[in-house]
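Sharing a structure below in structure tokens format, with a few things to ask.
The other protein chains are all here in position, but one chain of the complex has been omitted.
On to chain A.
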Amino acid sequence: MSEITPDVVRHLAHLARIGLTDDEVERLTGELGQIVDAVATVRQVATPDVPATSHPIPLGTVTRPDVVGATLTPDEALAGAPERDGDFFKVTSILGEEQ
């Protein structure tokens, strides 16, 4: 049995900053429970002696010469902004009313 409960789903959704309705929480609890049970099979063969692979073709750390190249202008960088204020991205308050 999986450990996925409605409270776990709400907590994960909060961490991922995704609002969910109660119906979505209920549906996802069932679906994620099934999926987690299915993918848990990886634990059968992941024994301590097997090293982890994070990248298929390791190249090591890649650097480039520290040379100034072409970059976006402020207007280009801000062109897709939902809201801007001069050369800044504008958002609503960060900390809420007590700010």
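To be clear about the criterion, a residue touches a chain if its C-beta (ideal position, glycine included) is under 8 Å from a C-beta of that chain, and two chains touch if they have at least 3 such contacts; residues count from 1.
Criterion: contacts and distances are computed from a predicted model.
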Hidden chain of the complex, named as in its UniProt record, picked from "Glutamyl-tRNA(Gln) amidotransferase subunit A", "NADH-quinone oxidoreductase subunit K", "Maltose ABC transporter permease" or "Lipoprotein": "Glutamyl-tRNA(Gln) amidotransferase subunit A"
Missing-partner contacts on chain A, residue numbers: 4, 8-9, 12-20, 24, 28, 31-32, 34-36, 38-47, 50-57, 59, 62, 64, 72, 76-77, 79-83, 89, 91-97
